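Here's a slice of the assembly, chains where they normally sit.
The letters A and B name the chains in turn, as written, and every chain counts its residues from 1.
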């Protein structure tokens, strides 16, 4: 029997270690797996590399990890938020490495990582500093840069519903990076509002098929 | 000196967004455009975080933290809206499917180059978000900006001095003083607000302005 449910955060985070690379879903706070991120804090892991659109928002999740100096590097499109100064402070103090990737390129690189694509050409970032050091190439007179796939050891995702096979639905715009990150990580760990019976999710409405999911933990009100 | 408010610039942009347009409104002043779209038009608003068919701001108390726009503010959905994941959203952007994107700018060059994501100040963390994807992906890029910075430096220039967001991407610039098209690597002034002379406008601009033959007065309601 396939049962991807786990019942505590120790089980959810099994195999994690200092220096882990973690994709973390969410756009701002919508879809951010705050409880999973805070479990990492509680477990004491350090020197983390985080791949996430933002380097946290508000007071929770990534912001807490940043404040406790657990994060060595963030790969993101937009690191700062209007309601936290911690990223700016750590960056100014040389305590945080940032790799800035255009949002669409970030998402597409993760998809490539999950889909077996060895690299792709995009117009985004051509003639900008973010293309520096990257191969460029012209097709039919249009310039492109070569982007490489992005993968991670872990993906942390917040979803709405899951069944024991790991099929997921998401809530409105909290869907954002979850489906792509689930494809791109070795181990995908999902916190869900609700675990439902196998068969309760209409096959046509599954957004992330269970094949991409390794562990599910129910976090009520998460 | 006569000068449009942010709301008035947004109003002016809204008048140019035709029925049936798919439009992305960037964070900040561009978000205001949604408030001034004429009622008799169906304009479909795209949010980079995976919405097509953004509706108005919800009434207080009815905000859903899982239903937000690119500026992370609570929004609603209109009838006919759709929701998709981030990679699909940026495939839509990068694949050239949006008609118009409205963005802010630090600088715009007469060749249509846009700089709106980084300055030369390296002490602050950089952040690009979806700006580069939007600037290259939308069929037309409209810019909302002031003619000059707060310390009176022109933002419309022969060449951008800040790092670029995209090269040759801007179609039209809406400033606090004028509506200016980018045509053949030239700023072409279409409308000037009342009380500003062509000379005054030229003096606030770091590149040569061409005044269109049919240049008119830029009028907006009080907002």
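Simple rule for what comes next: a contact is a pair of C-beta atoms (placed from the backbone, for glycine too) under 8 Å apart; a residue touches a chain by one contact, two chains touch by 3 or more.
Keep in mind that this is a model prediction, so the values were computed, not measured.
Chemist: Full complex composition, in terms of the labels displayed?
Modeler: In the complete structure file, each chain type occurs as follows: A x2, B x2.
We adopt the following convention: only the chains that are shown with their structure count from here on.
Chemist: Using mean C-alpha positions as chain centres, tell me how far chain A is from chain B in Å, no decimals.
Modeler: One centre to the other, that is 29 Å.
Chemist: Hey, which residues of chain A end up touching chain B in the complex?
Modeler: Chain A reaches chain B through residues 27-31, 53, 57, 76-82, 87-88, 91-92, 98, 100-105, 107-108, 110-111, 122-130, 170-180, 207.
Chemist: Which residues of chain B touch chain A once you look at their complex with the stated criterion?
Modeler: For this pair, the touching residues of chain B are 47-51, 64-68, 72, 83-87, 89-91, 93-94, 118, 123-133, 136-137, 163-167.
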